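Report on the following structure.
A single protein chain has been omitted from the complex, and every remaining protein chain is retained in its original position.
Our next item is chain A:
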Amino acid sequence: MLKAKVILVALGAALAVPQALAGATPEEDRKETVEYFKQMFPDVPFEEFVNGQYALNDDRRKQWESMQDFPPYEFAVAEGQEMFETPFANGKTYASCFENGGIGIRQNYPYFDTEKNEVITLELAINRCREANGEEPLKWKKGAIASISAYMASTSQGKPINIKVPDDPDALAAYQDGKEFYYSRRGQLNFSCASCHVQNPGKWIRADFLSPTVGQPANFPVHRAKWGELGTLHRRFAGCNNNVRADPLPAQSEEYRNLEYFLTYMSNGLPVVGPATRP
């Protein structure tokens, strides 16, 4: 009788351990996520996921390709470059705040700052750079900040996204918070980010064609036809929340930065293609 109990306990423990370890690390999460989408879209080359809906819908792709001769964000990128290179009142420029003078670094953002214990997005770093140099911060969602961010992204085109979650409990907590946000249903319509972009990519939701999770942040900032201008990733987060009748959170809030951290980590290895266009 005792032997039987011992065997049962051991069996239970053996079954429970793999369950507890499943998805225990961000890298395991990412691998499982990539595998999930590869199985969902076996004919789509992995690198094509950065093109979102254009990788999944031929009609949308043709429209998009026809726009690429004269992309609507070109002027904004040129303005962004000019702003990036124009000295602040103290004579310094944005280049003084970033590694490699801010050129070709988009793929490393967002990162977790283990001293400040927070996720640093590119837009946050741009505004902190301004404040450190005695300038007023820019508004977060569009306009100058989107143009500067777009210019910086353009200098990283083709570089593989390389987000790191350091061996630090706070960094892991930030990643987990972002993951929880992504999978939690919100709003009166009771949708999570995952309801659309994990469970239903490749399908229509009213007039919108849903893109998959992997590759999504690779093309930001984006010029949306709906906006008629460039916008940041947090502008898109707020729009998605609003669509499901959930109160949007402030751009660059801790919640949205953690969400960006998780989401961008899922795209590790895919190339930066931003800025880009979306309907």
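What we mean here is this: a residue touches a chain if its C-beta (ideal position, glycine included) is under 8 Å from a C-beta of that chain, and two chains touch if they have at least 3 such contacts; residues count from 1.
Note that in this section contacts and distances are computed from a predicted model.
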Assign the chain not included in the display its UniProt protein name, restricting the answer to "Ferrous iron transport protein A", "YdbS-like PH domain-containing protein", "ABC transporter domain-containing protein" or "SoxXA-binding protein SoxK".
"SoxXA-binding protein SoxK"
Which of these touches the unseen chain: A:Y36, A:F88 or A:W227?
A:Y36
Among A:E28, A:E85 or A:D168, exactly one should touch the missing chain; which is it?
A:E28
Per the whole complex, from A:T93, A:S192 or A:S211 the residue touching the absent chain is A:S192
Where the complex has a chain not shown, which of A:K164, A:K226 or A:R245 is the residue touching it?
A:R245
Listed in rising order, the chain A residues that touch the chain left out are 22-23, 28-29, 32-33, 36, 179-188, 190, 192, 194, 198-199, 242, 245-247, 249, 255
